[in-house]
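First the structure, in the form of C-alpha cells, and then the observations on it.
Note that this complex is displayed minus one protein chain, with the remaining chains in position.
Let's look at chain A:
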Amino acid sequence: MIATALTTVVLAVLAIGAALAAWQSRRWLAGRPATVGVVAGLRALPGRYLVDVHHVVGRTPFNARFHALAAGGFLAAIGLLVAMGVGLAGWRIVWLLLAVVLAAMLAGSLMVWHRRRVVRPRELSQGRFARLPVSLLGFSACLLVVSLDQSLGGVMPEALALVLVAIAGLALADLVWGVWKGPLKHAVHGALHLAFHPRPARFHDGKGRDTGLKPLPLAPAEDAGLAEPGALGVERPVDFAWNRLLGFDACVQCGRCETACPAYAAGLPLNPKKLVQDLVAAMDSQASDAAYAGNPHPGRGVGNAHGGAALPLIGPDAMIHPDTLWSCTTCRACVQECPMMIEHVDAVVDLRRFQTLELGATPGKAAVMLEELRATDNPGGRALSRRWDWAADLSLPRLPAGGFCDTLLWVGDGAFDLRVQRSLRALVVLLRRAGVDFAVLGDEELDCGDVARRLGDEATFQSLATRNVATLNARRFNRIVTADPHALHTLRNEYPAFGGNWTVVHHTALLLELITNGALTVTRPVGRSVTFHDPCYLGRYNGEIEAPRALLDAIGVERREMLRSGLRSSCCGGGGGAPLTDVSGERRIPDVRMEHVRETGASMVAVACPNCALMLEGVVGPRPEVAEIAELVLAATETAR
C-alpha cells in the first residue's frame, strides 16, 4: 500500500517533470541550427560532468560536498523508487538502501539549508531559490522516516505514513516544478548542455581549452540561394544557435560569475549572471526581468527590461542596455568560474557583432578607432612606418618576403605608445644580449585585429587577419615572439582559421628559456617584493601562468601572490575594447585591481602585457610601482661595467 502510493506519486511527478522539460525545450530549439555530435556528446556527458564540472565546483569544497550528497542522494532515491515501481517493492533490503541514500540526501539538504538560509552569500538569488532547501529537506526527511519504518517491517500507523508520503510528494513536486523555471532546471539543461556544448574542445576529452572566437561567415553561402546576404551577429534570442540558448538555460544562478567579474566589482552596469538571466528570460514571447531575484546590473534596477524571443535584445528599453553590453572586458573570468560551462564571452561578442556590423552602434571612441583602423591598419590612424620610431637607433633587422630568421618579433600596436616603447626596447636589448637571431616585419606588420574583433567588427578583423597571414606565410621563421598577449592569442588561436599555423610564444616564456639555457645570466637579483598580475589573454586564454612566475623567481624577486591570481586573476580593465567604449561605473576597473596589489604589500607589480601596463600605470595617487617584466629582466641581467 505504502510502496504503491509512493511509487505512483513519484512516477506521476517525474512524468510531469519530463513533460515540463519537453515543453521548455521548444524555447531553445527555436534557435538557429547547429551541428553537434549527438551520440559522441551523450557518450562524453558523464566524463565531462565528473571531470570538468567537478573541477569548477570543487574550487569551493563545501559546495561540492553538499551537491554530491543532495544531488547524488536524490538521483539514487529516485532510481530506487522507480525500481520499486517495477517490482522490487516488497524487499526490505531495498527499503534499507533507500533509507541510506535518503540519509545522505538529508545531510546534503541540511548543508544547503545552512548555506542558503544561514550564511546567505550575496551572490545567490532569492525568490524560488530560497524555497529549495525546504523542499529538499521535506522530501528527504519524510521519506527517510517512511523507508526506515518499512525496512523494520512497518510499525507506523499507515495513515501517518501516507501523510508523510504526501508531504514528500509535495516537496518532490516543488523540486520538479523547478525544472520549469526554478532550481532544478539546471539539472536537465545542464546535462544536455554538457552533451551538446558549442565548444566541445574545452573539455578534458578535447584539447582542454578552447578560447578563440569562431569566424563569422561574411560571404553569403553560395548554396543558400539568397538574393541578399542576411544580417550578421545576434539581434534577437532566436538568432543564437539552439545549443547556445540551451547553455543559457542551464544557468543555476549561483553567482560565481558575478563574484569574479571585474566590471561588476567596479560598479559598471554589468552583472554576468543577470546578463545570462536576461537572455534566459528573453526566450519567452512576452518577456520581462521582473521575476529575477538576484543582484541587478549595478546602477540599474530590476523589472524595467522587456523583450521577447523575436524582439531585439539590445536597446535602452530592451532586455539588455547597451551600456551593459559594452562594459565587458572579455576577460573570461566568468567563463572560468561557471560550473554550468556557459560561454558568456561568445554571447557578448555575438551581440556586439550585430550592433557593430548591422547598426554601426559601436559607442563613441570605439567607432572612431575602427574607422581609423580600416583606413590605416592601425588603431591610431598613424603611418605604419612610425611604428618603428622608437627603434630608430636600434637598427632592427627586417625580414623581407622569402627571408628566414629564427625568431620573428611581433611588436604590436603598443609600439606607438611611449610607455610600451620602453619595455619593447628592453626586450630588444635582451634578445641582442642573448644572441637571438631575430627580425621584425617592418611596415608590413598590421594591427592583429584583436580589439576590432572583440568590438564585434568581424569584417575589419578578417581583412587584417587575411593580410597578416599572407605576410607571415611569405616568410620563414621558427617561431614568433611577442610581448602582447592579445596578439599572442589572436595569432596563436584565431589565425589558424585563416591559414596561419605557427609557433607563437610569449616573451616571458622566451626570456625564461634564455635564462634557463644560460644565454642570459642573472647578475643583479632584484630583491624586491613583487606581485605578478596575470594578463587575461595569457592566463585564462592560453593557460600560461607558470613561465612568468618562474621568470620572476629566476631574477630573484620576493614574489607575493594576490588573492586573485593565475587562472583566477582579475582583469586590469584593458581588454575587449573597454578603454574605448569607456562605460562609466562607480570606480575604474584598474583601481580595483590596484587595490588587490596593495593588499599583498608588495612594492611593485610586474605586468606582462602592454594594456595592463597602461591601465595600471594610469592609476593615480600613491601606489606600488608598475614594471614590465622585460624591464625587470633587463635590469637583473645587466653585465657589470
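Basically, a residue touches a chain if its C-beta (ideal position, glycine included) is under 8 Å from a C-beta of that chain, and two chains touch if they have at least 3 such contacts; residues count from 1.
Following the convention adopted for this analysis, contacts and distances are computed from a predicted model.
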| item | value |
| --- | --- |
| "Xanthine dehydrogenase", "Electron transfer flavoprotein beta subunit", "Cytochrome b" or "Peptide/nickel transport system permease protein" - which is the UniProt name of the missing chain | "Electron transfer flavoprotein beta subunit" |
| Given A:Thr362, A:Asn493 or A:Thr600, the one touching the chain that is not displayed | A:Thr362 |
| Of A:Leu6, A:Ala21, A:Ala187 or A:Leu232, the residue in touch with the unshown chain | A:Leu232 |
| Selected residue (touches chain absent from view) among A:Glu371, A:Glu546 or A:Glu638 | A:Glu371 |
| Chain A residues that touch the omitted chain in the full complex | 218, 228-229, 231-232, 356-362, 367, 370-371, 374-377, 381-384, 457-459 |
